[in-house]
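A short worksheet on the structure shown next.
Heads up, one of the protein chains got dropped from this complex, but the rest are sitting where they should.
And then subunit A:
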């Protein structure tokens, strides 16, 4: 039981990170119908931004962790948003109205570019962050097995929940969110009602990148090391999560992320760690056979 609880906690933590990245995939897909293959690498850039700001703060002698974390969070979000905005501006917007595959190819190019850029600028070796947040809580020591909840895990889950609530509110309640949904449902009509479609799409990329950078920071805190290649696997997993939950659906991305995190963790814990990815992708395949539009996605209906 304690073992199960421990894995549950680990799975939720991992799932939070996937969920945050998955939101970026799903929002961009919702609004322009394209898979932003560079999104995983924006996440990677986000983790590097977080690392750089963190090291700078430590060098400056900021050791009060809540403050340092807050500064890192805000700066990493801001800087990575700039990347998300730029990627859309130079690699996707010029191709809008072109054939469907063009932005997809351009996205793969962007992905490779970002990886190589970071590799050249930061080096190919793994970059460590000294363990800045330590400690945690322990439960259920009675029969010998201790359930550990580290402070990092608490921070990850709480931040994720807070951000997901905030972003859900933005999308469902604010004029910006309404404009985003309007663009998603009928871009031409949105323009007829005075919505600046290009700006709305840009802001969607900015929001996705901001969340990815938070995921990057979480990843950095959780694993302690990053390199220029982490965006690929994390990106594929988060994309899987978005598809599993139903691409285009915001709650779907969160649910999908959580599920992929849990499946991976439980499979590693109870079966073989080598096949954890097989397990995650198999579940995806099985779900898609029975629910082709994902768990919470809406079926493609012909427009009338």
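The rule is short, and it goes like this: a contact is a pair of C-beta atoms (placed from the backbone, for glycine too) under 8 Å apart; a residue touches a chain by one contact, two chains touch by 3 or more; residues count from 1.
Basically, contacts and distances are computed from a predicted model.
The chain dropped from view, which UniProt name applies: "histidine kinase", "ABC transporter ATP-binding protein", "Aspartate carbamoyltransferase" or "Acyl-CoA dehydrogenase"?
"ABC transporter ATP-binding protein"
Considering the whole complex, which of A:35, A:197 or A:269 touches the chain not shown?
A:197
Return the single residue from A:179, A:230 or A:247 that touches the missing chain.
Once the missing chain is taken into account, the touching residue is A:179.
Which residues does subunit A use to touch the chain missing from this display?
On the side of subunit A, residues 175, 178-179, 181-182, 185-186, 188-197, 298 touch the unshown chain.
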